[in-house]
Each structure stands twice: as C-alpha cells, then as structure tokens.
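Right after this comes subunit A.
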Amino acid sequence: MTVTPVWAQQHQVIDLLGRSMSVPVNPRRVVALAPNITEIVYALGQAQRLVGATTYSDFPQAAAALPKVGSYVHLDLERIVALNPDLCIAIKDGNPIATVTRLESFRIPVYAVDPKNLKSVMDTIMRVGILLQAENKAKQLISNMQNRIQVVAERIAQADHRPKVFFQIGIAPIVSVGTNTFIHELIEMAGAHNLAAGNIAYPRYSKEQVLGMLPDIIIVTSMAREAAFERIRNDWYQWQDLPAVKHQRVYIQESNLFDRPSPRLVDALETLARLIHPELFEDSL
Partner candidate 1 sequence: MTSGIELQNVDYAYARTQVLRGLSFMIEPADFFIIIGPNGSGKTTLMRLICGLEKPSSGRVTILGRSIQSFNRKRLAQKIAFVPQSTPLDFPFTVFDVVLMGRSPYQGMLGMENKTDVEKARQAIAFTGITGLADRKISQLSGGERQLAFIARAICQEPTLLLLDEPTASLDLAHQIHIMDLMEKLQSEKNTTIVMVSHDVNLAAMYASRLLLLNKGEVAFIGSAEDVLTYQNLEASYGCPLLVDQNPMGAVPRVTLVPGKYIPKKKT
Partner candidate 2 sequence: MRATESNIIKRLIKVTGVLLVVLVLALLIGLSIGSSGSSLTALWNGLSRSESSDSVLMTILWKIRLPRVLLAALVGGALSLGGLVFQALLRNPLAEPYILGISGGSAIGAIVGILLGFSQFPGITLTSFGASLATLILILGISAGQSILRKNALLLSGVMVNAFCSAVIMFLVSMTQDTRLHNIIFWLMGDLSLGNLQHTIILALFLIPCFVVIFMYANTMNLMLMGKDMAQSMGVNIRRANLVLLLVTSLMVSACVSQCGLIGFVGLVIPHLFRLFLGPDHRLLLPACILGGGAYMVLCDLLARAIPQQGELPAGVITALIGAPLFIYLLKRSNP
C-alpha cells in the first residue's frame, strides 16, 4: 500500500452549483477562469497558487504576468491543460459548459462559483478561501467588506432625498441596467433611484427616452480612454434641460470597477455613494 504524500491528498467538496468533486487539499497549480476569480485569489493572498488566468485578468497589476488561457467566454483548452493544473475555478455566467466538461474529462477538477451580487461575492470569497486553505483571510476580507458596506449604509440613511440616476453601460446603443443586476443593487444601496429598474436586465433607450426621464445624475461606464470620455460627456452636455447637465453631474467611471463581481464591488459602492451623495461624505470614508 502506498502512502499518499501530503501534497497529493484530495478531499471531496461541493461547489456553489451543488456539484460534488474531489480536489487537492492543498492546491498548488490553480487556474482562474475569469478575471474576477483572479481578483478574489489575489485578495485572499493566495496568488502564489495561481499558474494561469484569463486574458483580461488585469487587476491587480501583478496578474498581468500570469500565463494567459484565453478569454473567459472562449477558453483555450490546450493552454489550460499545458499548465498542468490541479484545480480550476470557473464562473457560472460566462464559462462555456462544454469547456468545463472537457476539462473534467481530462481529470482536472473545476470548482464552479456564481458571484453575481454583493452577497454571492462574499459567499464566493468564503468558499474559495476554504478551498485555498485561506479561511481566516477570507473571514477577514468579508468582515472588512461588511464593515465598509455598513458605513455606507449608515451615512445613506441620513440622506433626505434619492436622486434619479441613469447608469449607462453602453454608448451606442444606449444601454442601462435593470433590477436583476448587481449595479442596480449598488445604486439602490448608494441611496439613489435607478431609472432603468425593471424586468429587462439590460434595457435599451433612445436619447429621447432618457431626456424624458430627467435624470439627476448620469453615470457612464466605458472602457474608453480620456479623449473618448470628453466626447461622451460633451454629448450629454448638449441637452441643457437635463438636471444632470444643469448641475454638472455627468460622470464617467472605469467599467472594470463596475462590471466585475469581485471584492472591488465595495469600492464601486463607495465611489457611487460619494458621487451620488457628496454632501454625506465630505470627510473621507
């Protein structure tokens, strides 16, 4: 009978989609199959376990040095296998099921998570933390996040109005976010009213419709650079009747902060809160 060395020991776990699998107790070659997973692993201080990540894993800076395995919607199977991983962490919304199945057919365990709002991000941090032997760090991270959320909540409770926010994630056509998105959750938690709330997750609007809604604040996320920011802002500033324009409250924000369900969602929340209720945050958070 052979004795399994400590580093090769496995145990059964159940991932966040309810799938049961055998993973190493001490994973040493982990591939993150989405940029937010990469962020979470770094936040847990377990980056030394990572041997690969997806193309747009650009935060933190150090992650850019990791070997790339394709984009999260179109993973490069060969590159993943070539890294000889002992564990892959996948997200439900985006990673193709067929690729996950094939990885598992090569006997590479794939642990799936589903971070889609603040709560599930924290669940994910917890489970990944346990998975990577960083349970304490995970608890600390979550506690920190909850504290910061609590601070924001307390300040927002003092607000006497809820401005109407139009949150624009698509430039042409104009696309906003509906109720079933985490940005909506953040907007509401930041003490504002999401004008695009409704059943459609990513509703589209014509310029006239937006003008008709008379938003107090317009926030645009874009992957574009400075010059394009100016153009977008000037585009809205033509419409003098908009409250947002009258009070000069058209803001451009970096999209990675807002479209990635990662620990930085709390940063996004704080940013939103400051933009929406600057009067409550005159001292720093």
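Convention: a residue touches a chain if its C-beta (ideal position, glycine included) is under 8 Å from a C-beta of that chain, and two chains touch if they have at least 3 such contacts; residues count from 1.
How these were chosen: all candidates are chains of the complex that A comes from, given by their letters.
Quick caveat, the model's predicted, so the values are computed rather than measured.
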Seminar exercise, completed: Contact partner of subunit A within the complex, picked from 1 or 2: candidate 2
Problem set entry | Complex contact set, residues of subunit A against candidate 2 | 55, 68-71, 73-74, 76-79, 81-82, 84, 93-94, 96-98, 102, 105-106, 170, 173, 175, 201-202
